[in-house]
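Every protein chain of the complex appears in place save one, which is left out.
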Amino acid sequence: MKGHLRQSHRDGAKVARRHRTRLVGMVAIGAAIITAAAACTPSTHASKPIASPGVTASGTITFWHFFTDRESAAIKGVVGDFEASHPNIKVIVKDGQDDDKMTQAIAAGGGPDVGLSYSTDIVGKFCQSGAWQDLTPYIKRDKVDLSQIPGPVLNYTQYNNKRCTMPFLNDAYGIYYNKTMFAAAGITEPPKTLDELTADAKKLTKFNPDGSIKVAGFDPSFGVYENSAAHFAPMTGAKWLTDDGKSAIGTDPAWQDLLNWQKSLVDWYGYNKLTKFNATFGDEFSAQNAFEAGKLAINMDGEWRIASIAADKSKVDYGVAPIPVSAARASTYGSGYITGNVIGISRGSKNPEAAWTFIKYLTTNTDAMVKLANGIKNVPTLTSALNSPNLSADANFKLFLQISANPATSTTPPSGAGTTYQDDMQAFVDKWQAGKVSNLGTGLTQVDSQINQALSIAG
Amino acid sequence: MTAVIVPADTTREPAPAKPRPSGPVGREGLLVFVARHAIAIAIIVCALAPVLFIVLTSFMSPQQSLSNHYWPTTWHFGNYVDVFRKLDMGRYLLNTLLYAILATGFMLISSVPAAYALSKLKWRGRNFVFLVVICMMLLPPQITTVPLYLWWANFHLTGTLWPLILPNLLGDAFSIFLLRQFMVTIPDEYLDAARVDGAGEWRTLLRVIIPMARPGIAATSMFMFFYCWNDYYGPYLYTSENRSNWTLSFALASFHGLHNVEWNLVMAAAVITVVPILVLFFFAQKAFVQGITLTGVKG
Partner (left out) sequence: MSATDASARPGPPRPRRRASQSPGQPQGQGSPRSQGSPSADGAGPVSPTGRAVRRRPSWRRTLRRYLTVGSFIGPALLGIAIFLIFPLGTALESSMHKFGILDAPGTWYGLGNYRYLLHDPFVHTAAWNTLWFCLIMVPAQLVTGLGSALLLTKMRSASSLYRTIFFLPALVPTVAGVLAFVYLLKPGVGPVDTLLGKVGIEGPLWFNSPSWSKPSLVLLAMWSIGNTMVIFLAALLDVPSSLYEAASIDGASAVRQFRHVTLPTISPVLLFTTVINIIATLCLFTEAAVAAAAASGAATVGGGAASNFGYPQESTLTYPLYIYQTGFPQNLLGYANALAIVLFVVTCAVLAVLLRRFRSFTEGAS
């Protein structure tokens, strides 16, 4: 046995020597390959000058979007209209393409001529890297009137003064409330302030005999359905980034107000009880949605819920209202949060002129946008479309239109590091609501430094 | 390591084909018998319950698939038709078959000779290369994702399944490893005899080694086939932008809309994905088990 050990020691030394030789060998090979690799990586394209005004675009372009099924059919309709009015341009449409796929394709030097993204998360990195072309020359050349686009919408379609996207449609958020439950509890109006929301929530909550929650007046838990720091931020007007792009979470007192309010409501229910309750929820985008199933009296949701409730044939008698705000910001009541869909031209596009013509049609032509909004049931991003009589909007949908157009409405600002700041904040608030954070101020400052560090290692 | 002398006859039929008790010998009573079968049945229940759930959900209506009722109130056999209609399942099936069969075939072409070189040929650096092969098995896919994706883009092959199929022409690390471990157990007498007869290495491989290595090759092929069939990450990376090239596994995961999910159809698609594999396994399990038995992972 001993001999074997000594043997293995000698062998160990030999192995170690061999490992070192191997390491050197591998590094040498690696260095050789790196040079080759650098040669194989596609380089960024230099920007080409655009055509002079008055040029008629023609050719075939590809268009990727993320909608599917029924919504995809609506897009097809509008594309057909475009082709009819622009007979020289043919559009090939691909549906179900999300941000990841588009990013991959563009990075590989390909990608669609025109791409549509669900949210503003990519605006930062696409504008900064030139993945989507700068549209300013086209806008200037064709004298596009940007004043028809609501202010907040204009803000989220550009990054660092580079406008690489145009707004397509957006989703607006408000609260849905159960009229039956309100009547039973004697509440006549939806809550306008956070204090009212808290009071109503407590009144509307029902408990089971064993103490578990049967119906929640308002579920304040982060991470459930549409409840997130991003969507709650407009309640107190909390800012994400400072003007120079750094994290504002630790310095903006509005965050502390928001989180303290949220935690107090969580604690009233009991965090464990809430978690259990949340776990019983059906899928958000199914007929078993907790609000539709009568488990929630008040719920924050987007304008698509109107269409879902109709499609699911839910029996819930509901009303809609803007998101409640803190007492200090009572004058901003009527605003809210929007998620903007954005559209742009890939840097590898072979026919940017035709692509721009298509984008211009979709984003600045009032009738086209009205038709899109009617088909997809999202909110248009042109004031003219918002006010258009052709826009089929019942009273409920009109509210979301107003929210979208409200100048105090906000969204998550674009950033070069994508969703980092949202992810970091999400992790923090998850701990916060579970009671695992001792000092809120210190915690938020730490999140600040985390985000700023992450931003510093971004490209 | 305790050496187990491999008997000269490596083609013996492994005993597991016949039911026979094995393992430590001891006194057995009725109690032990009952206990064993009880545990076995408990394991069966645990193994089958999720499968049963998947199958039952595939027959439910969309509303019921999310409720607490676990037995379909009405049997929607039409779900399966829907799946073929809404999803291009036939095409995805073909794509998956193409991917699995070609990848396995290419793997065999490249990996069998490589395993032979690593087990039966003597050359400088052999152990080093073997360790490198093991390193390849360890490589986290996330490292290779981006550089390889961009590299394939140079050949305009992104959007197709070729980036997943073609690399197997240059060997698959896990398969090389398995095959090599297996070939190591083949006694050298056979090779020596062939060499004495004047056969070159390729001839030896083709005429002597491969027939003897059939079970190991079968097992390795099946591993590869299963892997390709269930592969999600690969097709996600390379074919997600091109629907006509999707595979079954990826289609299964993508079966959702932006604001809508139909779990009953998802589960029906899952069943469709599993059934061909089940059939294949049923027919091939003898070869599979035989190959595993004789694969020289014993060292």
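To keep things simple, chains are lettered A and B as they appear, and every chain counts its residues starting from 1.
By definition in this document, contacts are C-beta pairs under 8 Å (C-beta built on N, C-alpha and C of every residue); 3 or more make two chains touch, one makes a residue touch a chain.
Quantities reported herein were computed from a predicted structural model and do not represent experimental measurements.
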item: Candidate in contact with the missing chain, chosen from A:A73, A:A183, A:A311 or A:A458; value: A:A458
item: Which of A:F285, A:Y318, A:F358 or A:F400 contacts the chain that the document leaves out; value: A:F285
item: Subunit A residues that touch the omitted chain in the full complex; value: 3-4, 7, 10-12, 14-15, 18-19, 26, 29-31, 33-34, 36-38, 41-42, 44, 98-100, 103-104, 106-107, 121, 124-126, 128-131, 223-225, 275-276, 278-281, 283-285, 416-420, 422-423, 426-427, 430-431, 434, 450, 453-454, 456-459
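Keep this in mind: only the chains that are shown with their structure count from here on.
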item: Where subunit A and subunit B are represented by their mean Cα positions, the distance between them in whole Å; value: 39
item: Residues of subunit A that touch subunit B when the two form their complex; value: 18, 22, 37, 40-42, 64, 66-69, 71, 94, 96-97, 100-101, 104-105, 107-110, 118, 282-283, 285-288, 304, 308
item: Contacting residues of subunit B [partner subunit A, same complex]; value: 62-63, 66-67, 128, 131, 147, 149-154, 158, 237, 240-241, 243, 254, 257-261, 263
